[in-house]
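The complex appears here minus one protein chain, its other protein chains still in place.
Read from first to last, the chains carry the letters A, B and C; within each, the first residue is number 1.
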C-alpha cells in the first residue's frame, strides 16, 4: 500500500491511499502549482494583527475541508450508491473550493470584476491550468462536474451541500482551525457527533440532521456566532482591512491619474489590477499571492507618494487606525450625513485626505439564515427531523428557541477608523464628538 | 488597570500590565517596526513544505519566549533581590533574542558576514533603531545590558541563562510551539512542573534543577531529540533548504559574473547581499523579510536564466529534489571522493549543472552536550542536585543513564539531493548507484 | 520553599506554598478525614452510566474550586485591601463548600432532614471535626466566618460571590471538569479571559464584568446550558437516579414495616437514615460515602426481598428502566391524573408494584436567572458595565439578546421510567399508550 500521510494540527493525520484512483487524483491535485499557491495566501487575512497565532494558510484549510468532506461521504454514501464520478467530484470540489482566492481575499476582491468563486470556476475549467489537466486526465467530464458541485448545480444536490451549505465541511473546518490557530476556544463544537447524526433524505434531495442532533447543531451555531463576533469582526482586524483597502485605492487612484503605480510594474498582474484593467487571464491571476502585495507594501515604504508611504509603513509596522463604533451610516439620514461631513472636515483640517484617513466598515452577519421559499436553495437550510416522526423535516429554527433567536437578530457593526496617535488626540476627540450625541 | 492581552495558541493568554514600567516597556518594544517585522519571518523556514501547519512566525515564538522568561523570573527572583535593571533587561532580551533573524534564517545566513545573533546585537545597540530608542529612553544603560544578556556576558550570569542555555525559555517555547503548530506530538513536555523545579544557586551563579526534576528533564530532552529527528531534520525540509541555498547561490553567481541579478534591484538590500557586499547597514538589513525572498522567487519564475527559473518554479510549486542518505562525506576519503565525482558526472551527462542540481546537507545534533571544562560556559550545562545532598551539583548526564546515552550519541545525517521526476528515474538510479556499495 | 504540587487534569498544577500561613492551612484541611472522604463520593453521581468517563470525585472538583477561587482573589484583591481573615475564609470556603455532600448526593438528600449545604455548615461549625479544629487553630473566628461565606452572609458580600453566585468558581470548575472527564466538549468556555474581565464594584459590593466580557459571558452561559441538557439531564442519568431513589425508598418502606432493612445494620448511620431517624450526628454522617451505598446494593443482590434484589441487580448491572418523555405531570389536571392511573394499572397488572416500577422525574433549569428585586441576593445576578459608561451596571440579560432568550425559556423535562426488557414490550406499549394522545 502506498499511502501519503499529511500531519494536520486540527485533524491529526490526513491520509491518501495512492492505490485508490480517487485518492491518487487528489494527491495529484495537491501537487499542482495552482493548489500549492494557496500556501502563500493566509486563511484569515489581516486577522493575525489581532490574534498573532492566526498565520495559517488556505492550503491547510483546504486540506481540512477535503478530509471532512471525505469522512462525510464515507458516512452518507456508505453503500456507494452515488454515481462514482460525482463522488470523486465532491472530493475534488472540497479540496479546490478556495483555489480561486486572491491575496487578502475579501479586501482585494473589490478590485476584480469577479468574486473568488468565479475564479475558482475559471481555474477548474480553463484548459491551461494543471488542475484542469489533472481532472480531465481522470475523466473528461470531471472539470465541468467539479465546477457544478462548487456552484451548487450538480444533481442530485445533496452531495454538493457537503461542500457548500450552512452545515458544510468548509465551515466545520474553518471554525475548528481558526479557533485552534488563534488560540481562542470559541470555535469548538462536536464535529464527531455531528458527522454521526447526518443522513441523506433522498426523496427531498437534502441533508438531514437526526432529532437528537438538535443540541449539537445549537452548539455549532453558537460557535459560529462567537467566532464572527470575537475574531472575524474584531475591531483591530476590521481596521487593518479598511486600511489595506484604502492603500490599494490610493494606488489605483494614482494609476488612474498617472497611468502607473509607483514600484509596481504596469504590465504585471498586480499592476494591471490596480490600473483597473479587467483583462486578466487565469495564468495572470495565478501569479498573485500575499507576497506580491506584501512586496509592494515593502517597496511603497520608500515611495515618493506620501499616502502610499505612510499607509504602507502603518500596515507593516502595525500602527493601525483607531476604531469607533458608530450608528448605522447606511441609513444616510440627514443627521448621519452631517456627522460624516463634520468628521471629514476635521480630518481635512488636520491636513489629511479623508478618502484615505477617514474609513468606514460594516460587519454584518446572520448567525443562521432560515429557509426562504423565494430565494434560497433549499439545501442551504439546516433541516432536522421532527420530534416523534423522523420523516417530517423542519427548518432547525422551528425546533429551537435558541436558534430562532439567532435568525431574528441579524446584527451589524458599523465602525469608523482614523489615525489617533499621540498628537492626534485632538483629532480623535473631534471625530468621536462628531459622531456622538 | 490598563492591561494588554495577547491570545496565544500555546500559552493561552499573555498579559502585560501597562501600569508596570517593565511591562509598558515590553509593550512599546512589541510595537516597534523592528519587532513587527518578525511577523513576516517564519519560525521554522521551509518546514511547512513537510508539515503544512508549520506556518507560524518568529513574532509568535518571541512572544512565547518573553512570556516563559517572565514566569521563570517571577519564580526564581520572587523576592526581587536581582538588580531591577537586569531584571528588565532579561525580559527585553527574551522578547528580542530573535530580532536579528533574516528571512529563512539558517539558509540566508550563509550569505552574510555575520550570524543572526550579531545582527540582534546591532539592532539593539545601533542608535537609529526604534528598539534602541525605546530601550535607551527607559534607561541609557539598557541597550548595552540587553545586548550583554543575549550574548551571555552579563553578571550575575544566571538570569541570562533563562534566555540562553540548554534549559531556557527559547527552547521551552519552540518545542511546544513547533509541536503544536505542525500537529506532531513529539515536543510535549512538562513545562509547568519544570518551572517549579528550578532554583538559583547563587554561590555557583547557576540555575539548578531539583533532584525530583530528573525525570521531567529526561522527558524534555527526549522531546527535543524527537523534534530534531522528526521535524527539523526531516528529509523534505532539508531538501527544500538545500534547494533554496542553491537558488540563492545561482543568483549570487550571476551577480558575480554580470554584476546584477535578474529581477532584483542591485541597490536594494537583497541585491547587495546577493552581490556579496558586506556593507549593509542595520536599516538596510531590516528591510529584509520572507516576502522579499518569495517576491524574488515569484519574479524569477519569469527570468531568462534557466537555473533561476527552474529552481524557483520547483520551490514555489513544491517540486522538490529527492533525497538519498549517504555515508559521511565529510571524511573525504578516497572512496567518497570517487563517488561524488561519479555522481557529478552523471548529473552533468544529464545536461544539469551539478553545482545546483546535486546538493548535499549534513544535519547533526547532540541531544545534550555535557559540561566541558575547557570550552563551555558552565551555565549551558544542565545542573541537578545530587541525590541526598541538594547542595552538591552534578551534570545531569551523570544522574541519568538515559541522558548519558544522548551525550554519547551525537548523530549526523548526510544526505544528497537531486531531481528525480519521471524521466529522471535513470538519473536517480545512477546517483544512488554511485553512492551504494 | 516548601511547596505541595497537586497534578490536576483540568488545571495542570495546583500549588500550595507551605511557608504561607493560608496555604499551610489549606493543606491541613485537605489532609483531614472529612475532606479525604470526598474521594469516595462521585462528583456527578450516576452520570457515569451514560458517560463512562464521568467517574471523578468531589475531591477533584473541590481542589479545582479552591484553585480558581484563589486565582480570582489574587486578581480582585491584588492590593490586599480585603480583611486578611476574610480572604483566608473565602479560600477555605471554596475548598470546603461540598464537604457536606452525602453519597449520590441529590438522590440521598431526599432522606435527610437537611440539604448538603446544612451538613457543610455542621461540619465546619461542630467542634468534633478535624476541619473545625484546624480552622479554629488558625483563628477562633474562622469556623464561623467560613460558614458565613458559604451561606453568603459575610460582609462585604463580594468575596463570597466568588464561591457562590451565577458566575463562581464552583460552576467554572464543574463545567470544565465534567466536560473534560465525560469527553464531551460542551462545557468549554474562556476561563482565562473571564478571570481577567472581572472587577469589584465596592460601592455596590458586587462583582462586575467589564463590558468587553459580554461575549465570554454569553459563551459561558451557552456552555452551562449545553451541559445541563446533554449531560446532567440525560435520560439515562435521570433513569438511574430515579431507580436508586426507588430502591432506597423500598429499603425505607421495609424499615418502616419491619423495623429493619435487610443486610444493613440498624444501628449504622445508613440503617438509621433508611429508618427515618433524624438524629444523625455529624460523626455518623461522615461515615457515609458511595461505597456504603454500593456495598448495600451488593448485599441486596442476595436479599430475600424481591424488589430490593431486582432493583439492586438492575442498577449494578445497568439494566435500567426505559424513559418516556411525558407532558407536565405537575399540572395534575384531570387528563394527566387519568393517564397516571391508567399506567399504574398496567404496571400492577404486570405483577409489579408501581411505587417502585413506575417512576417519574422532572429536570428543570433556567440557564440564567435574572435579577429579582424581591427574592434574590443581588450578587447572584451577573452584572455588567453599560456600554460607554463603566460605572453604570446592568443585569447581563439586558445587554444580550442571547442571554435574554435564556432567561425567558426556563425549561423542564418530565419523564416516566419503567422496565422494558424483552418480554416487557407489551408493557412499554401500554404505558406509552396511556401517556400518548
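One rule holds in what follows: a residue touches a chain if its C-beta (ideal position, glycine included) is under 8 Å from a C-beta of that chain, and two chains touch if they have at least 3 such contacts.
Note that the structure is a prediction, hence the values are computed from the model and not measured.
Visitor: For the chain not shown, which residue from A:18, A:82 or A:196 touches it across the whole complex?
Guide: Per the contact definition at the top, the residue touching the missing chain is A:196.
Visitor: Which one touches the absent chain: B:142, B:184, B:240 or B:399?
Guide: Considering the complete complex, B:184 is the one touching the chain left out.
Visitor: In the full complex, which of C:87, C:115, C:180 or C:345 touches the chain missing from this view?
Guide: Answering carefully, the residue with contact to the hidden chain is C:180.
Visitor: Kindly note down the residues of chain A that lie in touch with the hidden chain.
Guide: Chain A touches the missing chain through residues 3, 5, 12-13, 15, 192-193, 196.
Visitor: Against the chain that's been left off, what residues of chain B make contact? List them.
Guide: Missing-chain contacts on chain B: residues 184-186, 188-190, 215, 218-219, 222, 225-226, 229-230, 401-402, 405, 409.
Visitor: Touching the hidden chain in the full complex, which residues of chain C are there? Just list them.
Guide: Counting only chain C, the missing chain is touched by 6-10, 12, 31-33, 36-37, 39-40, 48, 51-53, 55-57, 59-60, 63, 180-184, 287, 289-292, 294-295, 298, 301, 313, 316-319.
By our rule, only the chains that are shown with their structure count from here on.
Visitor: Closest chain to the overall C-alpha centroid, by per-chain C-alpha centroid: which is it?
Guide: A
Visitor: Considering only mean CA positions as chain centres, point out the chain farthest from chain A.
Guide: C
Visitor: When chain B touches chain C, do the two copies use mostly the same residue numbers, with over half shared, or different ones?
Guide: Same, since most residue numbers here occur in both copies.
Visitor: Based only on mean CA positions, could you tell me how far chain A sits from chain C in angstrom?
Guide: 44
Visitor: So the centre of each chain is just the mean of its C-alpha atoms; given that, what is the distance between chain A and chain B in Å?
Guide: One centre to the other, that is 33 Å.
Visitor: So how far apart, in whole Å, are chain B and chain C when each is placed at the average of its C-alpha atoms?
Guide: Taking the mean C-alpha position of each chain, the two centres sit 51 Å apart.
Visitor: Quick check: what residues of chain B touch more than one other chain, meaning two or more?
Guide: 12 - these are the residues of chain B that touch more than one other chain.
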